[in-house]
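For this view, one protein chain was removed and the others were kept in their places.
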Amino acid sequence: MRLEVGSILVKDVQFGAKTEVKNGVLIVNKDELAQVAGDDESIASVEVYLAKPGEEIRIIPVKDVIEPRVKVSGKGGVFPGFTSKVDTVGEGCTHVLKGAAVVTTGKIVGFQEGVIDMSGPGAEYTPFSKTMNVVVKIDPVEGLHQHEHEAVVRMAGFRAAEYLGKAAQNLKPDFIEVFETKPLLEQVHEYPDLPKVAYVYMLQTQGLLHNTYVYGVDAKEIIPTLIYPTEIMDGAVVSGNCVSACDKNPTYIHQNNPVIYDLYQGHGKDINFIGCVITNENVTLSDKERSSDMTAKLVEFMGADGVIISEEGFGNPDADLVMNCSKIEKKGIKTVLITDEYAGQDGASQSLADATEYGDAVVSVGNANEVITLPPMKTVIGYEEVADTIAGGFAGSLGEDGSITAEIQVITGSTNELGFGCLTATTI
Amino acid sequence: MDLENQSRIKDLAEKYGKDDLIIVLGGGEAEASGMAAETVSQGDPAFAGPLAGVPLGLKAYHIFELKEEIDPAVYDEQVGMMEMVLDVEEIVNEVKMYRGD
Amino acid sequence: MLEGKKVAILGDRDGIPGPAIEECIKATAADIVFSTTECFV
Partner (left out) sequence: MTIKVVHYINQFFAGIGGEEKADHRPEVRDGVVGPGMAFRQAFGTDAEIEATVVCGDTYFNENLETATSEVTAMIQEYSPDVVICGPAFNAGRYGMACGAVAKAVSERLSVPVVSGMYPENPGVDMYHRYAYIVETSNSIAGMRKAVKPMAKLALKLARGEKIGTPEEDGYIPRGIRKNLFAGERGSRRAMEMLVKKLKGEEYTTEYTMPVFDRVHPSPAIKDIRTAKVALVSSGGPVPKGNPDHIESSSASKYGRYSLQGIDDLNSENSETAHGGYDPVYANEDLDRVIPVDVLKEMEEAGEIGSLYEYWYSTVGNGTSVANAKKFAAEIAKDLQSSGVDAVILTST
């Protein structure tokens, strides 16, 4: 599969009469966007805000972040199985409003949603303090069941991103990147002298606000399967997951999976990147055994010499990570794991809930328990009172002055386990 | 260096003065030999004994350095064997360094 | 250089012991005022 990704650089975002991109400025028709996003009888209200890098703005609770895109050629839409039919994506050309993002917020669904600060110390920890954000605040009708609430907000975000992405349809990209993975046997022969590397992409699938979707299917229901890297880059995987927002993959991160991107950077030079296996992180032992067995088998089936395994979440998923690692290593295939740590607020505890002696090559993306104080912001979009109850917060997290003292666990993407950011932890 | 020996050396230095008294070492290892040389010149580097912070300014030589001064037959009998097994150059360099000449 | 000097000997159990150094110095013009064997380690 060959995918061209054409990036239209967005340097600013403003409200205006017509949604379009002019000289690098994304202009948004606020009412039209609200109408598209709110097109659901379960939605009571939609408000749209802008949040730009450096502004004193806090967004809380954050549910998802999505990159506005449009399919220019090739099959399918940008969210196959959701806002378009389930056609296989990953081929042709997709245009991206690079630098822009849709952020969804609104009344809290569970305990688990995140925080984005556009400036101050918290901004350093989230990738979404660097994007021009169109914030869509969605509140549902009274009495909506939690599961429906989550789904309604998720879909509203996709519609908003798709709507904005259409502005890129007829634009000439500032730059185009081409990614290609051939059918397995051809791909293996393309670089016969380089080690064959696959990517094991673990998707969290543990229920409400812990779910991930593949072509519209709840990934909890899948058996691990092979997928072209370009399919993932083109919207095949989307998020319904924002628990402990630090290490959950918003849709934006799936669309821009950094492991896939960096493996393509090494492709043909250091490695032969032959493809991806997606697997899930379910809650029962039999599910875990089945999925890790299948994953190890698929990696072997592909003839991989080495794999990168990325986790999503912590605790329970540590067991999946450890099973994947040991079962793959036992087949003589080398692994590198990416995980975050829960070493306690003082950093003195052991960091994982499960361990294996095979896990001898680990990339740590930081200790999520580390405490940070986020100073008050001039503007809060959303509901700041949830700071005391979201995962990583505690009674008294929200100060009287509007500051938040909490674990970096509350910050969307702070310890992203695809390695989207530069955070790490070291022993001192 | 042994605390009691530090005390003895201190007394001897007072009695004979630093121009007349020299120390001859038989250390089998460079670091410890250097330390002994340092102890009698600049003070106990471990700051544990009577010479802690007491720079006597005494000159210490390793017996290997005095080979030319000694009857070859005697030297050979008493020292020859150890001269073959020990790292003479390393030991001598260390002692020289701390003697400060 | 040993002429007229007072010599204090610090031998080493694992190197050259005091008595061996004494034998050497006895054959020179120096005067032995102290001799001991340390355990340097």
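When the chains are written out, they are named A, B and C in that same order, and each has its own residue count from 1.
Heads up, the rule we're going with is that a contact is a pair of C-beta atoms (placed from the backbone, for glycine too) under 8 Å apart; a residue touches a chain by one contact, two chains touch by 3 or more.
Since the structure is predicted, the reported quantities are computational estimates derived from the model, not experimental observations.
In the whole complex the chain that is left out makes contact with A, B. Of the listed residues A:Asp31, A:Asp174, A:Glu221 or A:Asp360, the one in contact with the hidden chain in the full complex is A:Asp360.
Here the missing chain is touched by one residue of A:Leu209, A:Met302 or A:Ile381, and it is A:Leu209.
When you scan A:Asp40, A:Asp287 or A:Asp305 for touch with the missing chain, the hit is A:Asp305. Checked against the full complex, the one of A:Ser42, A:Thr225, A:Thr389 or A:Thr405 touching the unshown chain is A:Thr389.
Chain B meets the missing chain through residues 3, 31-32, 34-35, 45-50, 52-53.
Listed for chain A, the residues touching the missing chain in the whole complex are 110-112, 124, 145-147, 195, 197, 206-210, 243-244, 258-259, 261-263, 265-266, 270-271, 283, 305-308, 310, 314-316, 334, 336, 338-339, 341-357, 359-370, 388-395, 407-409, 416-428.
Note that only the chains that are shown with their structure count from here on.
Inter-chain centre distance (chain A to chain C, centres taken as mean C-alpha positions): 77 Å.
Taking each chain's centre as the average of its CA atoms, chain A and chain B sit 69 Å apart.
Rounded to whole angstrom, the centroid-to-centroid distance between chain B and chain C, based on C-alpha atoms, equals 9 Å.
The set of chain C residues touching two or more other chains is empty. Residue ranges on chain B touching chain C, taken from their complex, read 1-2, 5, 8-9, 12, 16, 20-29, 32-33, 36, 60, 63, 66, 69-71, 74-75, 77-79, 82, 86. Taken together, the chain C residues at the contact with chain B in this complex read 1-2, 4-12, 14-18, 20-21, 23-25, 27-28, 30, 33-34, 36-38, 40-41.
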